[in-house]
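One chain of protein is taken out of this complex; the other chains stay put.
Here is chain A:
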Amino acid sequence: SPAMELSPSHFPAARAAAVALGYLRYLRGGPGRGLELRELRRARRQDIDDVGHKYYLELELEDVLDKDRTVNCTAEVLYPLGSKSSAPDVQVALQGELRSTEEADKEFYDHIRSLEKELVAENIPDSHGKVPPELEPIHLLAWVASGYVIWQNSTENTKFHLAQVKHVKQVKRSDEDLQFDYVILLHEMVSQ
């Protein structure tokens, strides 16, 4: 059946956009890049027999570390029929370049490597919404991880957000990679 126009102001479209954002954060996010949805510009839904519901989205994204500009993006989010245990299938196409994070990433990497003890932190942001500046990259890294979790666990009827990083612990490694274990709190949007 043909695709139906949805109101981008209403949650059915916003739920699909949240999945696309989670996927994008997983793909392109990092300690030096935090992707946010500036605006959902357009949304359509198509019910495909025996397959599932497919959402066509036009998104305007921003990097919270580079708020003066935005990047447009199209996304397709397919929620498979029936199977609740299958993650939605997401395809995205960015129309333009995101600001390079090479320098920021290197700074983060060098900083963590220079620490005498493995990093440990909790409650990011704290109860009052504060994130200490030195923990902001760790915070944005959590967006990457939570982006993956949100993408993998979303259905057409859920809208997940990262509520808080409860705990993060750097894991000691013998090689030169950095590893962090996070405990994150996800909020499923039932608040009203």
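Descriptive notes on the structure:
We take it that a contact is a pair of C-beta atoms (placed from the backbone, for glycine too) under 8 Å apart; a residue touches a chain by one contact, two chains touch by 3 or more; residues count from 1.
The definition used in the following text is that contacts and distances are computed from a predicted model.
Missing chain, UniProt name from the options "AP complex subunit sigma", "Carboxypeptidase A1", "Hemoglobin beta embryonic-3" or "FERM domain containing kindlin 3b": "Carboxypeptidase A1".
Considering A:R113, A:H128 or A:K172, the position touching the chain not shown turns out to be A:H128 (whole complex).
Residue in contact with the omitted chain (choice from A:V64, A:L81, A:V120 or A:V183): A:V64. Across the interface with the omitted chain, chain A contributes residues 9-11, 36-37, 39, 64, 123, 125-130, 157, 161-164, 185, 187, 189-192.
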